[in-house]
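Shown next, in structure tokens, is the structure this report addresses.
What you see is the complex with one protein chain gone and the rest in place.
Here is subunit A:
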């Protein structure tokens, strides 16, 4: 059972990293245009200019 001492914190930490990643994505407005994001991933040519947020 001693292995739980490592495994439970490790699993929680991984989950927490996922949660923080999600919150960051939400804050940086990546959930604003879900339809556009789905199409954008398929533009395989090099953009002429940076198109920042």
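Quick note on the criterion: a residue touches a chain if its C-beta (ideal position, glycine included) is under 8 Å from a C-beta of that chain, and two chains touch if they have at least 3 such contacts; residues count from 1.
FYI, contacts and distances are computed from a predicted model.
According to UniProt, the chain absent from the figure is "Heavy metal translocating P-type ATPase", selected among "N-acetylglucosamine transport system permease protein", "(2Fe-2S)-binding protein", "tRNA_anti-like" or "Heavy metal translocating P-type ATPase". The set of subunit A residues touching the chain not shown comprises 1, 4, 8, 11-12, 15-16, 18-19, 22-23, 26, 31-36, 38-40, 42-43, 45, 47-53.
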